[in-house]
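For this view, one protein chain was removed and the others were kept in their places.
Our next item is chain A:
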Amino acid sequence: MALLTGTIAVLGSIFFTPFLMLLLCIIFLASIGKSIGVRRLYIKLLLMIFEYGRANIETAQKNAGLALPAESEDESHGSSNKTAVTSQQPQINGMKKTDVVLTNGNTISRDDKHILVPDLKNGSDDEATVDKDDFDLSNCFDYIKAGMEAIIEDQVTSRFEAEELKNWNLMTRTNRRYEFISWRLTVIWMCGFIIRYCFLFPLRVVICFFGICWLVASTGLLGTIPDCLVKRHLNYWCYMVAFRVMARALSGTIYIRNKHFRPKCGGVCVANHTSPVDVLILSTDNCYSLIGQRHGGFLGVLQRALARASPHIWFERSEVKDRHAVARKLKEHVSNPSNPPILIFPEGTCINNTSVMQFKKGSFEVGSVIYPVAIKYDPRFGDAFWNSSRYSMMQYLYMMMTSWAIVCEVWYLPPMHQKEGESAIDFANRVKGVIAKQGGLVDLVWDGQLKRVKPKKEWMERQQEEFSKRLKVE
């Protein structure tokens, strides 16, 4: 027993100093905003290992005779434009991601007109000009086929679950198909497991803890200073340092593009939402004011800390329902040109980063300049999506910290203004389209709230209306 404690004491003292040095080094680098490239090297190494793993799996499957060549189901009927819904993956730092990731949308080929959407364009077809046909027994075939296609693969339900990877990235949680492939792969997986859980995880927890302490301490100190230019500059610096340290806690490798379009004070920044980590990612490069529901627990601590040093908008749940209060506070905030840009996620909920869903019009009615930002995560290194119905915040953070890394690309897009006579909804859709295009995401009209609520009856009535328009009646 004494021997054990003795060994632990010796090991502790041997590792303590280098550990402390490592910590100080990380914090110093975070404060000046530079990186020595350790994480990028790490990413490159991981990619080589994944490639090796993939080749290994393929040879093993071939040997076992499992991978049968797919029968050609091609009976191409006619020339109707069938769109296979894919999304082009952007390049990350010169590494082409050709078909490494399987986006949901590749099972069947769907004809555009068979995909039902909720809000068909109002009044697109005048009653008089539509070709009307008599009712035929085959009229329901279209609906049946659309329904069956939707059952096999639809555009919406897959967005609320983690994206499926085409090739395994050596983590148990993404393993859906393989039981045992080969000894070499198992050994690699074991090593990866040990590294992630026994080495990276404790390190990351310590760094994260330090980051949070820094945030709470610095904002506490800043809270005592009255509002002035010095305070704002200090807040800018402390805020970014805190989040840079926390980003390192997740091995966050962030590639930022178009830095000249970085959001400026007095504007509104909108981005697609995947998880609360989005805030962390964006905050490593710029200071924002945040808006959201007041939380308890871990997030609540951060929220209160932040509110001491700079203006943020935190709502009680009951107030969220009062849209006027939200709009009013928002207007107040952006009318002051010295306030940091306010960061809003108009989708209102977390989506799995393969698509952009309906933007709520509230933030587009304020009348200020909009800075769109597109965020795209690389899912091979760790899935950033927070499935709030399945995992709590703590579970999610645990999974984040035991992933390989969080790798993402951020694009700042040129600022946009509402055009003359353009409604808030059209403006929102325009911004959404721009973000989707840049990030290589699918642009959907569906509401992200479908995660929790049922579709509205009006949408079905719209479909019925459309059908009735085409029916000839005496």
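Note that a contact is a pair of C-beta atoms (placed from the backbone, for glycine too) under 8 Å apart; a residue touches a chain by one contact, two chains touch by 3 or more; residues count from 1.
Simple rule for what comes next: contacts and distances are computed from a predicted model.
J.: Just by its UniProt name, which of "2-oxoisovalerate dehydrogenase subunit alpha", "AP complex mu/sigma subunit domain-containing protein", "Calcineurin B homologous protein 1" or "Integrator complex subunit 9" is the chain not shown in this complex?
T.: Hidden chain, UniProt protein name: "Calcineurin B homologous protein 1".
J.: Touching the left-out chain: which of A:Ala146, A:Leu234, A:Ile256 or A:Val279?
T.: Final answer for the missing-chain contact: A:Ala146.
J.: Of A:Ile108, A:Val230 or A:Met394, which residue touches the hidden chain?
T.: Spelled out, the listed residue whose C-beta touches the missing chain is A:Ile108.
J.: Which positions on chain A touch the chain that was left off?
T.: 66, 68, 70-71, 73-75, 77-78, 82, 84, 106-109, 115-116, 118, 134-158, 161, 164, 172-173, 175-177, 179, 446, 450, 454-455, 459-465, 467-468, 471, 473-474
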